[in-house]
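Entry: subunit A
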Amino acid sequence: MTRLLVENLTVRLPRGADREYAIEDVSLSLEAGEILCVVGESGSGKSVTASALMGLLAPGLVVTGGRMALSGLDLRGLGPAGWRAIRGRRIAMVFQEPMTALNPLMTVGAQIGEMWRVHLGLDAREARRRAIAALTEVRLPDPEGALRAYPHELSGGQRQRVMIAMALALEPEVLICDEPTTALDVTTQAQVLALIKDLQRRHGTAVMFITHDFGVVAEIADRVAVMRLGRVVEQGTAREVLTAPQHDYTRALLRAVPGLRAPPPRPLAAEAVLELRGLTKTYASRGLFRRRRPVRALDGVSLALRRGATLAIVGESGSGKSTLARCVVRLLAADGGEVLIGGAPLPARRREAARLVQMVFQDPYASLNPRRRVGAQVAQGPIAAGTPPAQALAEARELFTLVGLDPAAVDRFPHEFSGGQRQRIGIARALAMRPQVLVADEPVSALDVSVQAQVLALLRELQHRLGLSILFITHDLRVAAQLCDEVAVMRGGVVEEAGPIGAVFAAPRSEYTRSLIAAIPGRALFGA
Partner candidate 1 sequence: MRALRAFLRSPAAVIGSVILLAVLVMGVSAHWFYPGDPLGLAGRPLQWPGQNPRFPLGTDPSGRDIAAQLFHGARVSLLIGFVATAIAALIGIAIGALAGFYGGAVDTALMRVTEAFQTVPNFLLLLVLVAVFGSTIETVTIAIGIVSWPPVARLTRAEFLTLRTRDFVQACRVQGLSDAHLILREVLPNALPPVIVYASVVMAVAILLESALAFLQLSDPNVPSWGNLIGLGRNVLRTEWYVSAIPGVAILLTILGVSLVGQGLNDALNPRLASGR
Partner candidate 2 sequence: MTGPTRREMLVLGAGAMLAVPAMAQETPRRGGVLTVHFATEQRILNPSLQASTGVYIVGGKIQEALLDLDAEGRPVGVLAESWESAPDGLTHTFRLRRGVTWHDGRPFTSADVQFTAMEMWKKILNYGTTLQQFLTEVQTPDPHTAVFKYSRPMPQGLLLRALPDLGYVSPKHVFETGDIRQNPANTAPIGTGPFRFVQYERGQFIIAERNPNYWREGMPYLDRVVWRVVGDRAAAAAQMEAGQILFSPYSSLTIADLQRLGRDPRFEVTTRGNEGNVRTNTLEFNFRNPVLADIRVRRAIAHALNVPFFIENFLGPFAKPGTGPIPSVSTDYYPGPDVPQYPYDPALANRLLDEAGQRRGQGGLRFALRLLPAPWGEDIALWATFIQQSLQQVGIRIEIVRNDAAGYLRSVYRDHAFDLATGWHQYRSDPAVSTTVWYRSGSPVGAPWTNQWGWKDDRIDALIDAAATEVDPAKRRALYAEFVRAVQTELPLWMPIEQIFVSVFNRRVRNAGNNPRWASSSWHDTWLAS
């Protein structure tokens, strides 16, 4: 039974956008009891397709061609009342950002209860009974308590479960999930994916699952549609598309997905360029949290980074890996322990420390000052350290070439560059100071898979040519495997396990590391 039929759907973008159509001639079909994964990089139009199917296109976007039908009901002709009748009742949607998807000022119980009260006109008592049942089905701990709770009192994973319970409340025929697990930790992601598969099987709902991560596709997809720049470039069963991709774009994407197998270990220098001894950092509960006990972000961490090598710090959010990075570059003052560079403690004055250690940040769109030329932002560090401006700018041009950018681009502004290019500028800025240690805090996690691969390749090449020592912070074990020589797994501010990356991933000693590896989606296909 075809639940959802989409033929040659076309949506036009408002004037002045980078291309004329958001999506062009998209044809998809979704059968009952089936999970269709729509996969593609950012800007491929996968989210626009989902919004069109829910009648929630952003203002300025207009459906100009093609047909959409929900179990035979033509969606394009629906008026506002028509849409209201089917939204939530026959077709439902779960969104990406759990933190902002729920109304902060209303209890969870009220927001879920609304579904039954509005659509079925049930009274509060009956709605409450059904809400508890729904929350139990999504395996939320303490459903009674959750009803009275406000969104900010739940974790990201719990909120996503609430969203799923809300979407499936009225047993809709079609459930659209727009990257529901992208913002979650890898272990939580694994649980939510399992939950969606289980609910889909039990209710026979047709699920359209939108993602950019082929691991997720491998994990749950029955059929796959690959989208690029608004067009469906390939469609087929999961097995066909993943093992025998027809379109070369699909092949390129699959190649870019990092596997868990690390390249053979290379000889490492014995001398440690960066040493952390008993590093401790507690967040005193200042301000409004006065009564909470202080949180220990780092609890006596001791690590060593060998000269010319790359040490990966992996862990889930809240494990303390970012705090560690910020303490190393002195953006945060550690409460205890020492940071040694080349044997000597890191100097207190910012200017001296700048020549020893530099940092690359995660979000490409926040790491550059929008109002200043990129060349100036790269050269300003050396200029402050005494290099004459003309020479500093010349060096900046050389660095642009080194990181694979057009040297003439130094005079442009950040908004004229893509995400990947901005990260390359960030790297150039760090290298301008010729630091002994480069700290990279999740440098690629905000990028599309293909761009991610290019930046990782750049880092590997720079390490060989310049003998860089890199402290690499990431939550994605596969990315760590591709680049790093050694790894330290962190949890709750403590190092669970450390050692050469190949050995640790092949035979993890700690139970926590094993669960992390197991939670990597699509491990069967890529992990081997």
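The rule is simple: contacts are C-beta pairs under 8 Å (C-beta built on N, C-alpha and C of every residue); 3 or more make two chains touch, one makes a residue touch a chain; residues count from 1.
How were these candidates chosen? In short, all candidates are chains of the complex that A comes from, given by their letters.
Remember, it's a predicted structure, so these values are computed and weren't measured experimentally.
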**Message:** Looking at 1 or 2, only one should touch subunit A in the complex. Which number is that?
**Reply:** 1
**Fill in**
Contacts from subunit A onto candidate 1 in the complex sit at residues 58-59, 329-331, 350-355, 357-359, 361-363, 366-372, 377, 380-381, 384-385, 426, 429, 433
